[in-house]
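A single protein chain has been omitted from the complex, and every remaining protein chain is retained in its original position.
The letters A, B, C, D and E name the chains in turn, as written, and every chain counts its residues from 1.
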Amino acid sequence: MFYHDGKLQYKVKVDKPNPQFAKMLQQAIGGIEGEIRVCLQYLFQAWGARGPVKYRDMLLETGTEEMAHIEMLATAVALNLETAPNETKDKMASDSPILEAIMGGANPRHILSSGLAAMAVDSNGVPFNGSWVVGTGNLATDMYANVMAESSGRVLATRLWEATDDKGMKDMLAFLIARDTMHQNQWLAVLEELGGLEGMHPIPNSFPQAEENQHFNYNFLSTHIDPKKMAEGRWSEGKSMDGKSTFTIEKAKPEGQEPELGPPHPKGYAQKEQMTGGGSITEKVKDWLE
Amino acid sequence: MFYHDGKLQYKVKVDKPNPQFAKMLQQAIGGIEGEIRVCLQYLFQAWGARGPVKYRDMLLETGTEEMAHIEMLATAVALNLETAPNETKDKMASDSPILEAIMGGANPRHILSSGLAAMAVDSNGVPFNGSWVVGTGNLATDMYANVMAESSGRVLATRLWEATDDKGMKDMLAFLIARDTMHQNQWLAVLEELGGLEGMHPIPNSFPQAEENQHFNYNFLSTHIDPKKMAEGRWSEGKSMDGKSTFTIEKAKPEGQEPELGPPHPKGYAQKEQMTGGGSITEKVKDWLE
Amino acid sequence: MFYHDGKLQYKVKVDKPNPQFAKMLQQAIGGIEGEIRVCLQYLFQAWGARGPVKYRDMLLETGTEEMAHIEMLATAVALNLETAPNETKDKMASDSPILEAIMGGANPRHILSSGLAAMAVDSNGVPFNGSWVVGTGNLATDMYANVMAESSGRVLATRLWEATDDKGMKDMLAFLIARDTMHQNQWLAVLEELGGLEGMHPIPNSFPQAEENQHFNYNFLSTHIDPKKMAEGRWSEGKSMDGKSTFTIEKAKPEGQEPELGPPHPKGYAQKEQMTGGGSITEKVKDWLE
Amino acid sequence: MFYHDGKLQYKVKVDKPNPQFAKMLQQAIGGIEGEIRVCLQYLFQAWGARGPVKYRDMLLETGTEEMAHIEMLATAVALNLETAPNETKDKMASDSPILEAIMGGANPRHILSSGLAAMAVDSNGVPFNGSWVVGTGNLATDMYANVMAESSGRVLATRLWEATDDKGMKDMLAFLIARDTMHQNQWLAVLEELGGLEGMHPIPNSFPQAEENQHFNYNFLSTHIDPKKMAEGRWSEGKSMDGKSTFTIEKAKPEGQEPELGPPHPKGYAQKEQMTGGGSITEKVKDWLE
Amino acid sequence: MFYHDGKLQYKVKVDKPNPQFAKMLQQAIGGIEGEIRVCLQYLFQAWGARGPVKYRDMLLETGTEEMAHIEMLATAVALNLETAPNETKDKMASDSPILEAIMGGANPRHILSSGLAAMAVDSNGVPFNGSWVVGTGNLATDMYANVMAESSGRVLATRLWEATDDKGMKDMLAFLIARDTMHQNQWLAVLEELGGLEGMHPIPNSFPQAEENQHFNYNFLSTHIDPKKMAEGRWSEGKSMDGKSTFTIEKAKPEGQEPELGPPHPKGYAQKEQMTGGGSITEKVKDWLE
Partner (left out) sequence: MFYHDGKLQYKVKVDKPNPQFAKMLQQAIGGIEGEIRVCLQYLFQAWGARGPVKYRDMLLETGTEEMAHIEMLATAVALNLETAPNETKDKMASDSPILEAIMGGANPRHILSSGLAAMAVDSNGVPFNGSWVVGTGNLATDMYANVMAESSGRVLATRLWEATDDKGMKDMLAFLIARDTMHQNQWLAVLEELGGLEGMHPIPNSFPQAEENQHFNYNFLSTHIDPKKMAEGRWSEGKSMDGKSTFTIEKAKPEGQEPELGPPHPKGYAQKEQMTGGGSITEKVKDWLE
């Protein structure tokens, strides 16, 4: 169950409102790298957690924190969409329609749809999509999903930090960047507890590895058409990262057949020509049609 | 530029066609854990690769391989949707409509829309979505995205392997599971080359870390309402995973203000009551309206 | 800022796990009538609230409560996907693949993607969509959006209640149905405070009503082709609901012209025939092309 | 069945074409507050109407009218994308590529994809989404959905009216604003016929209210962490809006348990550590694994 | 402007309600091959039509007809979701929850969300998507889009016809199949008027063909890796279909360079290793960093 106190986790101050920056901040709210995604991702992972409860507990802690980050960013968007009263009054007096001033690069829905407030969309106005909320039930996979989310989130936050010279915004982003640092480390700590590379991989480590194809599991396949070019590197020689085998490298080549599908089902209403064909009609089809 | 040879990378054989399993296999084609996603993800990462070209080269190799995996799975779906000719003929002779037999748990669009072939959708018929193709331009983030994709992909493949007892399908999946093992290792190899945990984190490592908030960057924040309950673990004490600091833990508490937005813009057409309010109207609004 | 305590707002007990019902419950989580939507809707409305702060405060209270409802339902889904250990062990021993038993009408991604846990999707597996989070900045509109969300939510919950005979599930739903009753009343209370029908409508009430077309604003237009048939009712006579005029009724007829667009732009690469036309080429085009 | 006459319901004239305004108008066509949504919503409600046929008849009348509104707006978009022939000719003669002039804030697909015509998308180019078409089969819910649609639609139209000083566009919008006034009143008239607040609520009124939890149905729950702060108002005391009870207020507190899920299914391929765990492994899991 | 008469264009009768078939019929309503798509497609093409008005007029005629087809199908869905009263009463008396009987292969939202009525979704419950409404402003392209829509629509309708043995449904589908026949012919008639293959192609025929690359415009490129295998056919020899050249065939080979992107922008926060690289760092990057 959840509670709130109505204050922000960290101060949000906008010195010079900027609707273009409001549009950009939306990426950190409703984008795939954004806070709605990590908030729901950690909470759904917690709610579906099976196994040691300590991870469920931690996921709840941080999922709840992320809710406060959405709140901070939503406030920042709203403040960036405000214009100082005086300035606005002056504009009212002028001939030019109010929206013109902020339309270059701004999100029109910030005016038309939300009344100068944040929305559950990304920086192009594309709505948040629930498919981004990853929880597989495999803890190691989920932790990688979380490291990745916090990495792309921190990359995004540093780019936003770079994109503004508003002191208040830079301060807020410096806080969020710091939290991403912690969260990256936090999920990595779980990965260590889960056994590190050798203990965890290949993920899932509960599948009997003897069942996988033993020729292709540590074998870099080059698809380069030139027989002499193969992208070699750490991944093509030496001990595999999971310590379970040795990397090899070879040219990819087809082990499989040319696929042959049966004729179309007569009641599926393909074209007649697909059944009686031209020169290339297969014997199989002929037999069947008689 | 790309080439093909019309053969499958690995043999695809279906002993007993099963439309329900065809529906499930779609998750591995058009789902977020599926092959269209990794194929496009590796290729887009390659096409946008900046920095050492060896990673671009490797991404191209494996992105091209994934295209062959889509092909294998699409073939597997088509074969699972086929019924042996004789059996079908018998059905034709019976009164019952042809579709009835396969509707329990099958994807209706496999009959209605695709003519018994694979589609670019997941196991619920939800279309593939380009937002899943992650490439951030930050190599370490992208490698984590790739490890995560191959981890959720291998989890999916093992679950599909479990869901069938068709010998041909199990063999094909054992091949794909093996490739996921290799690909997990492969992206981990790049992460090692990029400096391992200490060298890479916090991602991005090119952002001047002094700019981030120094109180909150290695500090686990507990949002549990009970002052005595905090989810402790490896993440709350000891050296941080990136080796740059020491974990601490404390109770989250608001550092920020109660947010205060200005009144609605007069030309944004909120309700009048939002401007003149009830008892709680702020001084700020009063001043402005006069 | 937000806090949690790790307990459920109301008890969630499943007597007889049922994966089909798990699929149905997803509608109440990630569907348009579901709890993710109302949770984010109330919170985004709070975060963007301009005007009397009492409404912002109330929205925060209830938005936070809805988070606990998602948690309850996510737990209910996970419990409905569990099978008693013994039963499972027996199944393992049998020949039949584990998934077969639950595929009739179940969501395949509950097995393939989430590891028997809830997801941010609806009962057909369609992901939650951020466009459903409505907040217009006009308080009366938003309250109607909320009444409507709680009405469709309560309708959904009663249908789910009807669809199960699991005692635990019925009890949980009876709690959620009660909360929907309260929340409907709660938003209606705000609508009353905002002036009731006469005070609020037409929404937005801050737009100068003299600017709207004065012939068509209280005039029911019948588009029935039969001159004698018009759908009469309370809406076609008597005082208008907002008390500002009297309802009238008349046949709709075109007040506007037949639309005439200019010729295609020569560099927009329409077909040549669209510029030089057949018999019906307009003079306007001819002139322009010379 | 439907008919047309090729004329516009109301005149559409654009004095000064403006591609930015064309982009904005798209919100009123393909946005969630737009005319495609209300058109399909009223028609689908009509086509699925069960109960007194008078409502079905009225929904058909107005659904058909909305089709004419899409037509008006689509025409307005096309006209806003036109440039006077002479002006265009001059541009052709200049060096600058034709598109440059209109790219600031315009929708690139108006040039690239539609050939200077309207599309079924919103003001950010996000496609219309069928999930917005609400029809629950519960008439009162549907009427609230309609009041809400017309309220957000009128808010949008007044903001568009504010965003232009084109006389023709303002006149067209003044017509549409008037229709929204009527339609708000019209759906409210049905709500009155359905019994008003006391008769209708809680929606659905056909569910036996005794079955809902009797403690929580008229009880405002405060989730504020501070025991002394509760968002009081009309919703926390006095007769409930539906006249069926009296509002109370109390602090939310967990009535439910800490959720406990079973261990991961052994064939679902979670990580091994989720089954054998660390210090916190539950007895339940231990027993089961033996 | 549009009108209606409340009757169906053709009779819709369901002899034996079948919720699975209701689910399938949704493909013809809200699927990509469905009637909402063609209705909006023809109308949007009409509303944006530039050039000879006769095509605009015809598009309006048929777009309006398609609205009646949605109506027919929506009615058919609603009727397929009805159960004869007696049968229902009996079910009420039994222990089994009402929904169980119809859940195998049915759309749960037909019960949970719409109250036994049609929705704007496809046969998997995926919402209609406005991106499917194609109108390019190039009349020949649009006519091909229309032929294609009516072809996939007729294929769908014949498969639905095959999937039912309900006499009423077969009769309704025989009507819709006939209309698809007409509509295919109708759009083909426009293509003939636009000049047939030689007159129309390559589309757009208004682009100065001399500007396109003259080596590759009638040249089949084989990407088969085997130098001796090329997919020959009518497309590789003889006069081109547009009569403007002669088909040739050759092996595809790269005419372009190996792509070389600049180093990452220093403020875009890639990893440091992407700038200073390993062994493969380019001279370009080195120079730039100094």
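To be clear about the criterion, a residue touches a chain if its C-beta (ideal position, glycine included) is under 8 Å from a C-beta of that chain, and two chains touch if they have at least 3 such contacts.
Keep in mind it's a predicted model, so treat the numbers as computed, not measured.
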Touched by the hidden chain, restricted to displayed chains: A, B, C, D, E
Residue of B:Gly30, B:Pro52, B:Pro108 or B:Gly233 touching the missing chain in the full complex: B:Gly30
Chain not shown, touching residues in chain A: 20, 23-24, 27, 31-33, 104-105, 122-126, 152, 155-156, 159-160, 162-165, 223-226, 229, 252-254, 256, 259-264, 266, 268-275, 277-282, 285
Interface residues of chain D (partner: the chain not displayed): 1-6, 47-54, 95, 97-100, 103-109, 111-113, 115, 121, 124-127, 137-140, 193-195, 199-200, 203-207
Hidden partner interface residues of chain E, rising order: 3, 5-12, 32-33, 54, 57-58, 60-62, 64-65, 68, 71-72, 75, 78-79, 82-83, 85, 88, 92, 98, 111, 115-116, 126, 129, 131-132, 134, 136-138, 140-141, 144-145, 147-148, 151-152, 154-155, 158, 161, 174-175, 177-182, 184-186, 188-190, 192-193, 197, 201-204, 207, 209, 211-225, 230-231, 233-235, 240-242, 247, 252, 254-259, 261-262, 264-268, 270, 288
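Please note the rule applied: only the chains that are shown with their structure count from here on.
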Set of chains adjacent to chain A and to chain C: B, D, E
Equivalent interface positions on chain A and chain E, same or different at half: same
Chain A and chain D, separation of their C-alpha mean positions in angstrom: 26
Residues within chain D bordering two or more other chains: 3, 5-9, 32-33, 57, 60-61, 64-65, 68, 71, 75, 78, 115-116, 126, 129, 131, 136-138, 152, 155, 158-159, 162, 223-225, 252, 254, 256, 259, 261-262, 264, 266-270
Overall pattern in which the protein chains touch one another (line/ring/star/complete/other): complete
